[in-house]
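Only one protein chain is missing; all other protein chains are in place.
Each chain gets a letter, A, B and C, in the order it is written, and its residues are counted from 1.
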Amino acid sequence: LNHLDVRIYYEDTDHGGVVYHANYLKYMERARTEWLRDLGFEQRKLAAEEDVLFALTRADVRYLLPAKLDDLLHVKTQLIHAKGARLQFTQQIFRQQSAKPAALLIQADIYLACMGKAGKAKRIPCDILEKMNSKEIL
Amino acid sequence: LNHLDVRIYYEDTDHGGVVYHANYLKYMERARTEWLRDLGFEQRKLAAEEDVLFALTRADVRYLLPAKLDDLLHVKTQLIHAKGARLQFTQQIFRQQSAKPAALLIQADIYLACMGKAGKAKRIPCDILEKMNSKEIL
Amino acid sequence: LNHLDVRIYYEDTDHGGVVYHANYLKYMERARTEWLRDLGFEQRKLAAEEDVLFALTRADVRYLLPAKLDDLLHVKTQLIHAKGARLQFTQQIFRQQSAKPAALLIQADIYLACMGKAGKAKRIPCDILEKMNSKEIL
Partner (left out) sequence: LNHLDVRIYYEDTDHGGVVYHANYLKYMERARTEWLRDLGFEQRKLAAEEDVLFALTRADVRYLLPAKLDDLLHVKTQLIHAKGARLQFTQQIFRQQSAKPAALLIQADIYLACMGKAGKAKRIPCDILEKMNSKEIL
């Protein structure tokens, strides 16, 4: 799953009539979670059984167009780089539109570090790293 | 659609390791939105074209069991009463479990009023009211 | 501290131009946290050192008037009952208004249970219970 659909509800919008800016980070995290689940890994299990978390270290997000109530968004997740304790993704959020091509709303560079719950960086476990890298080649 | 599936992500959880209590209200609102969409009505359109909003007037929510990260929830929405400007729903949130029967997490009585953006109560438009009442009979 | 001031920002509002309904639960929880801090107890410490959490078991919330962007709210917290593992509060949210009396926006009955992180109910620790009950008499 490199693609996740996200419906926009009242909770997502703000007084300006558009999606509140911080919420796009949530949709991108949902999409990375599904990307990881598709590789066979669930975050609760990873945290509990292997003390593995993926923590954001940098998010560089460009806001191109706003999403609105009832929109159906499409989040695209692409792994750029995974090595040692570091992960880098490019993520894009599109608005699906019935008679028109999808509009690009958000373009983001996302950097994560693998760490334990105590906050210390650790190598990405081999089985995860292998699946991540092989997935993107396919 | 009387049923909506909701996946639990990091954004939904809190320091206690469970879903933060206010978030269940969001899932119930998502479910009412899909219930309404299934009748043929979209909230953005209703607000823009007919100046119709459904505002919460009372929520009586019982928290029976907590949801956790990665859980797949199931929100059930049942109209109890719709008349004049008033709506009443019963909503339940279940956790789907693979080998076991679903567990009831949340039981709520939800009361709404139909109003315009200026905050004044108004009758539920006839076409909406009719569809609401006929749906529940089926 | 039976009173907490809450300023309304963009994050709090929704497409309807008012505060999103689930957010009032957050303000009431902030107020209960400050009420507890004022008794000398911090939740992170309670969780880590005594395995004590206060989990919501029921919230019965009446939405009387909406809050808007830039409003300054005032959350009032009153303990009704604390015994064994159970707590009950009445909470009210007012809008502060310069030339007019404060307007009551939200009236809520809040029920909590004392429990450990594993989810099992436990008695409210004696020192906390004592301070809670003596505070409200003053």
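As a convention for this text, a residue touches a chain if its C-beta (ideal position, glycine included) is under 8 Å from a C-beta of that chain, and two chains touch if they have at least 3 such contacts.
In this text, all values refer to a predicted model and were calculated from it rather than measured experimentally.
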Contact residue for the chain not shown (choose from A:K45, A:K117 or A:K135): A:K117
Hidden partner chain, touching residue among A:V6, A:A31, A:L53 or A:V75: A:L53
Residue touching the undisplayed chain, where the options are C:N2, C:Q43 or C:Q88: C:Q43
Where the unshown chain meets subunit A, residue by residue: 15-17, 21-23, 25-26, 29, 44, 47, 53, 55-63, 66, 117, 119
Absent chain, residues of subunit C that touch it: 7, 9-11, 26, 29-30, 33, 42-45, 47, 68-70
Footprint left on subunit B by the chain that the document does not show: 10-11, 13-17, 20, 22, 68-69
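Here is the rule we use: only the chains that are shown with their structure count from here on.
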Euclidean distance of C-alpha centroids - subunit B vs subunit C, Å: 23
Computed distance of Cα centres, subunit C from subunit A, in Å: 33
Geometric centre distance via CA averages, subunit B-subunit A, whole Å: 27
Subunit A, residues touching no fewer than two other chains: 10-11, 68-69
